[in-house]
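What follows is chain A.
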Amino acid sequence: MGLFNLFRRTKTFKHGVHPMAHKEQTAHLAIKRLPFAPKMVIPLAQHIGAPAVPLVKPGQEVVRGEPIAEAGGFVSVPMHAPVTGIVRSIDHLVPTAAGPKTPAIIIDTYEASTQEVLYGLEQDLEQLPREALISAVQASGMVGLGGAAFPSHVKLLPPEGKVIETLIINGCECEPYLTCDHRVMLEQTDKLLAGIRTIMRATGAKRAIIGVEDNKLDAVNAIRAKLPEGSEISCEAVETKYPQGAEKMLIKSLLNKEVPSGGLPVDIGVAVYNVGTMAQLGELIPQSRGLIERVVTVSGPGVCRPGNYLVPIGTPLRFLMEQAGSSSDANEVIVGGPMMGMTVASLDVPVTKGVSGVVVFEKENEDQKDRPVYPCIKCGACLDACPINLNPSMLGQLASVRQYEVMESDYHLNDCFECGCCSYVCPSNIPLTQYFRIAKALNRETKASAAA
Partner candidate 1 sequence: MSSAEKVQAHLQPQTPSFAMLRTLGGVAMLSGLLVVLAFQFTKPIIEENKRIAIEKAVSHVIPGVVSKKDFLLSAEGLFPADGDKTAKGEKIYAAYGANGELKGIALEAAATGYQDVIRILYGYNQDCQCVTGIKILKMAETPGLGDKIAFDPDFLKNFEALDARLNGQKSGLENAIVTVKHGSKREQWQIDSISGATISSKAIGRMINESGQRMFPLIIKHLDALRIGQKG
Partner candidate 2 sequence: MDPNSLTFIFLNAALINNFVLALFLGLCPFLGVSAKKETAWNMGLATMFVMLVSSISAYGINWILVKFDIEFLRLICYIAVIASAVQLVEMAVKKFSPSLFRALGIFLPLITTNCAILGLALFQTFREYDFLQSLAFSTGAGVGFTIALMLMAGLREKLELAKLPSVSQGAAMSLMLAGLLSLAFMGFAGLGGSHA
Partner candidate 3 sequence: MSALPNQQETVTLDTFMRGLWEENPVFVMLLGLCPVLAVTNSTMNAIAMGLATLFVLVASSTLVSLLRKMIPKQVRIATYIIIIATFVTIVDYVIQAISLDLYNALGAFIQLIVVNCVILGRAEAYASKQKVGAAIVNAVGMGVGFTIALLCLGTVRELLGAGTILGFQIFSNNFEPWVVMILPPGGFFVLGAWLLLFEYLKQRKEQKLLAAEGATANGS
């Protein structure tokens, strides 16, 4: 129903939704360091791929920045100690935000330990060959900070016969409430550009485009100010719309190209990185350090002191919440943004590499109220919202009669990337995205058991 979209000018993609941004709570707050929590929990599987393999034993002393686990394969990254302290145990059942309990290294922080990182070597990037750069990225333990936590070095190595021509740097931050990327772009512009240059060299990409939603024009201006005339790096404003930050959408907006169904950006010569990832790389690689902290937005109506905090990886949420303070009505804590993130079942889960924000809601939040679920009234709102152009209404109806295979074979279930736009707009309040997750999982199970 884009009656008004006829007049839009900024680059964008079709469909999507416009949730209230709620970014004013934290957008103006500079990144602040958080003190160390007394106990740190570093899960070994914080990323997509094989878990890391511990290098330390209980009782061993570790120094902030020291590797404590090594990569468990190519699609895996090492872990580094976020604090100076002593390894208390390697627990096997630590809850994580994602749900399943995983093994983790538990470190007791030494009181009064310094925030300074004492570990690492200066290295001259200009001298390093491509392969060395890639292994340097892996050694830094870097994974995508945009949320998916995919090991960054893997994306640097395109498969046989494919080349990366364009690098897209994702500064959209389309989720409501979150402002960490915004602050990174404003405060760490130099590191960001350094990171981009490194990665361009590692991939051989000829140009890089930083895509930023047009509600963060100050960030665009800050970046453009640092870019020399005729630079191969450019910065573009794109329409503020969810899920502008999803890589397929951003590619469409910036390059007007589509990633083939079932394919990857590299199939059309593109690699996408989050701005936070780039800024961290820009800081870590020259000193061959590891990723031990990240910027996390703590926001939402249930938080007393919202802000953008530099949080050591492994800090338990409980500690974070104590530092930021929560209101008495707070009843729901979401890790990630409110559109794609997950409610945590326990405040004992740690902040991991993929956590970009913690949003706390209160009971009886206006757009939160429990509503009855009606049957699908075929209003088509979900079709107009789905950025992939799927038919969520049909998928939902099929799911409710359990025709999961038909969903996949006839209605492109597997192209759904669970952005939640459809459930967001559905006036019948049907948990569509949830249905699709379940359907995908069941289909995978069916296939696995068929193969077995």
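On the choice of candidates, all candidates are chains of the complex that A comes from, given by their letters.
The criterion applied here is as follows: contacts are C-beta pairs under 8 Å (C-beta built on N, C-alpha and C of every residue); 3 or more make two chains touch, one makes a residue touch a chain; residues count from 1.
All figures in this text were calculated on a predicted structure; none of them were measured in a lab.
K.L.:
Given that all of 1, 2 or 3 sit in the same complex as chain A, name the one that actually touches it.
P.N.:
Of all the numbered candidates, the touching one is 2.
K.L.:
Quick check: in the complex, which residue numbers of chain A touch candidate 2?
P.N.:
Listed in rising order, the residues are 375, 397-398, 400-401.
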